[in-house]
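Of the protein chains in this complex, all but one are displayed in their positions.
On to chain A.
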Amino acid sequence: MGDWWTPPMMPDPGLGIREFSSVSHIDESPSRHRSPPATRASETNSKHSYSVLTAFCTEENIPQCVAYVNQEAAALGLCGVCVEARGAGPSLGAASALNLLYELLQLQRRGQRTLHDLETQQLKNNSDLEHLQHNNSRLKDQLEHTRRENSGLHEGERQLQLKIRTLQRYLKSEKEEVQKLQSIIASRATQYNHDAKRKERESAKLKERLNQLLVDKRDKRLAIEVANCVGRADGKRSLWKTSKMEARHEGEMYKALLSDYEGRHQVLLQENAELKKLLQLMKKDMVSMLSPRKTTRAHMPAEDSLEQAGSEPDDELCEGSRDPLEQMCEQAREQLANSIRLQWRRLKSHMQRLDSQVSLAASREQEEVISRREHEEAITHMKMELQQCTEFIQTQQQLLQQQLSLPCDEETAALLNDGYLLEEKERLKEEWSLFHEQKKNFEMERKNFTEAAIRLGHERKAFEEDRALWLKTQFLNMAPFVGHRRHATSESRRALTIGAQSGAKVPSSPALSCTSASHTGLSTPTSDPMTLPSTAELYRTLQLIPDSRSQGRCASNSFQSGATMTKSQLRDSCTDCSIFSVVRDGNSAS
């Protein structure tokens, strides 16, 4: 709605019109045309120039307008304004008009939105275009550049090719030259050789000639002047050159050669023998080295068959190659070499296996060794510790004895006492609680006792009353002399009760004694066979309590004595205990 209303509110109405008119040219023009009548009332009210300009609908041409609008709406595919042409004239259906208006508005808004979108699209496209143009120009530049480069490279290539061509030409010429030179050299060499030979021949000829001349000329000067001939160095006479001499020379020469060869042969033999000896020694060593292994390895299931197979003929080879030096034949040598090779192979494999084993077991063995060593070390360490501990204990004992024998310095005593005191406190606490319990028990017992006593008192009172009653009745019924006999029985009875009481009660409370006194006081007059069962009852009831009480007291007594004993011996025993514990610690440690 707002979108629509803004153009009219713009300060320049012309712009609005223009826009309106320009928009109206587009496909949505009918809806726009139709909208003015819808807003007409308000427009007229606001006296807008707009309404004045576009006098599309007046009072007179309403039906036409409506028809027109209908037509337009139909063209647009909307329901018309529903003009009913009945009656006086065409009337405008308000609802349909509004609907139409609404639809038009919707259309308008949609149009506006699409317009906006299109505008932004336009902008985007513009910028894209610009970008593309830019890109295009850049690419063009690049293309130009590469073209230039390409042409440059082409030029370079051309030049290089030219150069190559010239170089090839040069090379060809050089090669030709080389060939020429080589041929020249060859020809020169042949020429030179030829010349040299010729010259040499010439010189030889000349020499020959010179020789001939010298021989022919009989050079007078060519002579030897010796005062007297000297003998040969070996003192022998010189011998005539004869065929025998020649043969002798040959023989000597061959002898010399033979002796040389023999000498060399001897040297080689010696060397060979030494080498063989060495080989034998090596073999023997190898055999001795490998044989114990063989026995051990026989147990091993993992055994390569090749070696086993090889080891069998080896033994006979050992026999066979016992005296290869004497045999000196090819076979023996081969045998020896074979056996050596075999042994060597075995040794090598053995070494490899050993190596692998060593590498494998190295870590494990090392660990074992370490553990054993550690074990030993630990043992020695522990032994040392033990010794230290025993020493420590001894010194402690000594110290303690010293302390016991004479009160040593305060501090240690205080320190020691602290520990003891704590222990004592604990013990006392325990005892305290025990005592408390006992006390409670005692209290309970006392309460029971007092209750029993009260009950007894009541019973006695009742009994006394009964007796009094009975006595009264008796007294009333019988003679007055019966009285003193009764007194005696009451006396004995009183003594009995007292004894019982004294035996029963150690912490005899004054109340009880009072009651007993009151009892006695009361019971003195009572002496009656009828009362006997009641007293027996009383005893029974009394004895029940004293039984338990005596037991408890006994226990407590023994306990008390024990406690006192411990109290008296506390220091001693405590120290002893501590020592023992320490000793036990030491034992356990060891």
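Simple rule for what comes next: contacts are C-beta pairs under 8 Å (C-beta built on N, C-alpha and C of every residue); 3 or more make two chains touch, one makes a residue touch a chain; residues count from 1.
Here is the rule we use: contacts and distances are computed from a predicted model.
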Omitted chain (choose from "pyruvate dehydrogenase (acetyl-transferring)", "Anaphase-promoting complex subunit 4 WD40 domain-containing protein", "Small ribosomal subunit protein uS2m" or "Armadillo repeat-containing protein 8") - UniProt protein name: "Anaphase-promoting complex subunit 4 WD40 domain-containing protein"
Options A:K207, A:K348 or A:K425, residue touching the unrepresented chain: A:K207
Touch criterion as defined above, residue of A:A55, A:A75, A:A95 or A:A223 at the omitted chain: A:A223
Listed residues A:D141, A:E174 or A:D260, member touching the removed chain: A:D260
Chain not shown: contacting residue from A:E250, A:E334, A:E426 or A:E465: A:E250
In chain A, positions touching the absent partner: 196-197, 200-201, 203-204, 207, 210-211, 214, 219-234, 238-239, 241, 245-246, 249-250, 252-254, 256-257, 260
